[in-house]
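First comes the structure, then the notes that go with it.
Omission of a single protein chain aside, the complex is shown with its protein chains in their original locations.
And then chain A:
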Amino acid sequence: MENLIDIKGVTHAYKTKAGPFPVLRDLNIAIPQHSFCAVVGPSGCGKSTLTRLIAGLMFPDQGEVWLHGELVKSPRKTVGMAFQNPVLLEWRTILQNVILPLEIVAPSMPKAQKEARAKELLALVGLEGFENKRPSELSGGMRQRASLCRALVHKPDIIILDEPFGALDAFTREDLWQTMHQLRAKEPFTALLITHDLRESVYLGDQVVVLSGRPATTQYVMQVDVPGPRPLEMLYEPETVERLAVLRREIQIAQGRAVA
């Protein structure tokens, strides 16, 4: 299968007064179409830099980022993003927030069509009836659901999720994990998820990439061959526990607390 995203030998350093500050070194990640890639790694290892490179908001010093067979040279309309902070616009209703990307990507689309598309997604994530509420009237979990809808509304080739569930309580987080599987079943998409939560990476990812400490390189790749939508019970199966143990050890190596 053709890879939707190909990150090939990417090396990047930030320029600071004290000289170059390397964050990524010879990083390689391949994500097939409609597959879900979870990226884990120690704090501050350059995961957010990775998201900006894929979105075309930054360019690597060396190496290449390929998206849909094209070299990423500038921002493109085929990316959706969601962050730990849902960053909804307080002066817009939930529906108008979800529509926002369509205003940029498809300005000529009739308003009714934009709204129908947004409503369809909001219903999928269980926010039916909240279309005309303001973000401040919703709980943290609901705001994050709306943020996911906004990332998906323009049917992007890839959605980039930068720890979107990180600030939620454990139960809400598990709810949203299941929502992700339901969304993928209804409307397949390719995703790259940055996370600190190993259980989340195994439950959601078709592959889990472990990055080394800074400068980050691809240290370990685990395939999780479990078809979706996955039941929550998967988390308590022996295979999952084994996978978590392997990942836990890889993270310790990445942190420099264990030797390979």
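Please note the rule applied: a contact is a pair of C-beta atoms (placed from the backbone, for glycine too) under 8 Å apart; a residue touches a chain by one contact, two chains touch by 3 or more; residues count from 1.
The definition used in the following text is that contacts and distances are computed from a predicted model.
For the chain that is left out, the UniProt protein name among "Ring-1,2-phenylacetyl-CoA epoxidase subunit PaaC", "ABC transporter permease", "Cell shape-determining protein MreC" or "Sulfite:cytochrome C oxidoreductase subunit b" is "ABC transporter permease".
The chain that is not drawn here is touched, among residues A:K8, A:R134, A:H181 or A:H196, by A:R134. The hidden chain makes contact, of the residues A:R76, A:H181 or A:R199, with A:R76. For the chain left out of this panel, the touching residue among A:A30, A:L100, A:A167 or A:V221 is A:L100. Think of the hidden chain as still there; on chain A it touches residues 52, 55-57, 74-77, 79, 81, 83, 85, 87, 89-91, 100-101, 103-105, 134, 136, 150, 154, 160.
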